[in-house]
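The structure appears below as structure tokens.
What you see is the complex with one protein chain gone and the rest in place.
Read from first to last, the chains carry the letters A and B; within each, the first residue is number 1.
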Amino acid sequence: MKHRLAEIAKVAGARLVGDGTREVGGIASLESATADDVTFVEDERRLEQALQSAAGAIIAGEFAAHTKTAKPLLVAKQPRLAFIRAARLIRAVRGQGYPGVHSTAVVPSSVKLGKRVSIGPHAVVGDGVQVGAGTRIGPGASIGAGVKIGADCYLDANVTVYAGTEMGDRVTVLAGAVLGSDGFGYARDPESGRYEKFPQVGKLLIGDDVEIGANSTLDRGALDSTVIERGVKIDNLVHVGHNVRIGENVVIAAQTGISGSSVIEKDAVVGGQVGIGDHARVEEGVILGSGSGVLSKKIVRGKGVVFWGRPARPLQEYLKQLAVLARLGKKEK
Amino acid sequence: MKHRLAEIAKVAGARLVGDGTREVGGIASLESATADDVTFVEDERRLEQALQSAAGAIIAGEFAAHTKTAKPLLVAKQPRLAFIRAARLIRAVRGQGYPGVHSTAVVPSSVKLGKRVSIGPHAVVGDGVQVGAGTRIGPGASIGAGVKIGADCYLDANVTVYAGTEMGDRVTVLAGAVLGSDGFGYARDPESGRYEKFPQVGKLLIGDDVEIGANSTLDRGALDSTVIERGVKIDNLVHVGHNVRIGENVVIAAQTGISGSSVIEKDAVVGGQVGIGDHARVEEGVILGSGSGVLSKKIVRGKGVVFWGRPARPLQEYLKQLAVLARLGKKEK
Partner (left out) sequence: MKHRLAEIAKVAGARLVGDGTREVGGIASLESATADDVTFVEDERRLEQALQSAAGAIIAGEFAAHTKTAKPLLVAKQPRLAFIRAARLIRAVRGQGYPGVHSTAVVPSSVKLGKRVSIGPHAVVGDGVQVGAGTRIGPGASIGAGVKIGADCYLDANVTVYAGTEMGDRVTVLAGAVLGSDGFGYARDPESGRYEKFPQVGKLLIGDDVEIGANSTLDRGALDSTVIERGVKIDNLVHVGHNVRIGENVVIAAQTGISGSSVIEKDAVVGGQVGIGDHARVEEGVILGSGSGVLSKKIVRGKGVVFWGRPARPLQEYLKQLAVLARLGKKEK
């Protein structure tokens, strides 16, 4: 949809320099923008490229405030954030969805649906499920009995949600993710040598504004709950074990695994392919570099401190150890 | 369902201290137990907390045998195992399932179903599939032609089982897992530079009592079979390559990958995010720490010996190397 730059600037929290009556209808990268698109630049060194691009308007950082140009500029402190908000306005509708409940979906009469709920073809909803207003459930998704889903959630195709899961509003779950699966807990019978399964009957509780990537797996609690607090963002193929607690606004990149009963406190940032042992604690604001590892029962501490390596150590230590090793290696025949 | 403590003690293999006519109807952790719940304690240091909890009864280790308390105790050598068995009695039924074959499931007449088989909505069963008594197949699951499934298995929602897979009794497969997919084998044509796919036409054979986690992938054999023996427990997002053999009662934690033609002998314990190269052999009873790696064609040996690191080495060696590196790193400017 076409929007005037003045309106976009307002929504984006940006200061307009140029003609506010001009309209754009799309968003694009610097490389692919046309005259109908707004783009953004957050690195001053790319400003010149932006000005010479075909873009109809440019969202830029404060560094662009006094630039002489005929191209309309939207100057913002956080140009990426301003672009996100502009994009949300311009591209207001996501996908086409399947309006209403598709005739092939299985939805028993005990299910409570809010207004404007959409349930895709061949989705299966269990007894007593509650779905909030505006939520969309994709084709082939399977929702276990008694699950509670808030408003304005997206559960994409082929997602599985086990009984015992409850989620807040505006939760996004990408295709193939599994929520509330049984955790991995056994005791070995010393006589037979066989493993017997510990009961996995707890809940999985997911707060508002959580996003979960494709084919990720989040286990329910064993006896108590696994808890994902508000605003957590989880990438693809991530594993979250039983009884884990993840605090507000934690970000976890792809293929990371978190073992049972560990705690990731709020605002931590966890890179990709990180491994966290059971009963560990990653404290508030810690940054775990990609591929790092935290041993069972360990505590990692320090707001904004970057840890790297296996086992995880502060970045400076890690780099020194790498340097020593490289030097010694060179002497080796 | 309510059960008398005397009955629970018997099933759990525990010695009752207190009033055997008292009844409980649930299981819970120490923290959340109510008077209607049985809980357990395996660490003597937490006994006091257990005694002061609201729990209706406590399963505890031998350390509790002579404790003065009004609270009923069930004393067992293996309190976790005793709790598992008590829980199995108290929570006898799992989920609600979809009794019988759902009207939307696709089940050709050539399929042979045992008694009490349940097949969920939108499940698809191929020609000639055999399903043993009491087995449940979840919503949206896809079972390839000719697959053999034993009795009392659970295949959860959106599981895919390819043709060529055979599994024993009491096998559990969590949502989204893929069994019997083609392995990853190619030969490169030196003229065109293209890879041509090696035939992947072997079987995937799974023994009794095997459990497979959510979104794990187990490939079929290339020409022969991939074999998962009885009692193996596999966590979420694990990859098992073609022609792998996994021995009885092996346990494999989340996100571990096992490359083609490797062998994991019985009773080995494999941590999370472990990588095992092709044609390797992890011998009986070896313990591979989380994140460790075994190179192609290597043999790792030693019952109860713990290996760690990449490449995997005995724990003591690994710790010494870490210590040296840390010391040298500190001297580095």
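The rule is simple: a residue touches a chain if its C-beta (ideal position, glycine included) is under 8 Å from a C-beta of that chain, and two chains touch if they have at least 3 such contacts.
Given the structure is predicted, the values throughout are model-derived calculations rather than measurements.
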Check the options A:Ala9, A:Ala28 or A:Leu113 and report the residue that touches the missing chain.
A:Ala28
Filtering A:Thr34, A:Thr67, A:Gln130 or A:Asn249 for touch with the omitted chain leaves A:Asn249
Which of these touches the unseen chain: B:Leu16, B:Ala64, B:Val117 or B:Val178?
B:Val178
Missing-chain contact among B:Ser53, B:Gln78, B:Ser118 or B:Asn215 belongs to B:Asn215
List the chain A residues touching the unshown chain?
27-29, 31-32, 78, 80-81, 83-85, 87-88, 91, 95-96, 102, 104, 120-122, 138-140, 156-158, 174-176, 209, 211, 213-215, 231, 233, 235-237, 248-249, 251, 253-255, 267, 272-273, 290-291, 322, 325-326, 328-332
What chain B residues would touch the chain not displayed?
104, 106, 122, 124, 126-127, 140, 142, 144-145, 158, 160, 162-163, 176, 178, 181-182, 184, 186-190, 193-199, 201, 215-217, 219, 222-224, 237, 239, 241, 255, 257, 259, 273, 275, 277, 293, 310-311, 313, 317, 320-321, 323-325, 328
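Basically, only the chains that are shown with their structure count from here on.
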Separation of mean Cα positions, chain B and chain A [Å, integer]
28
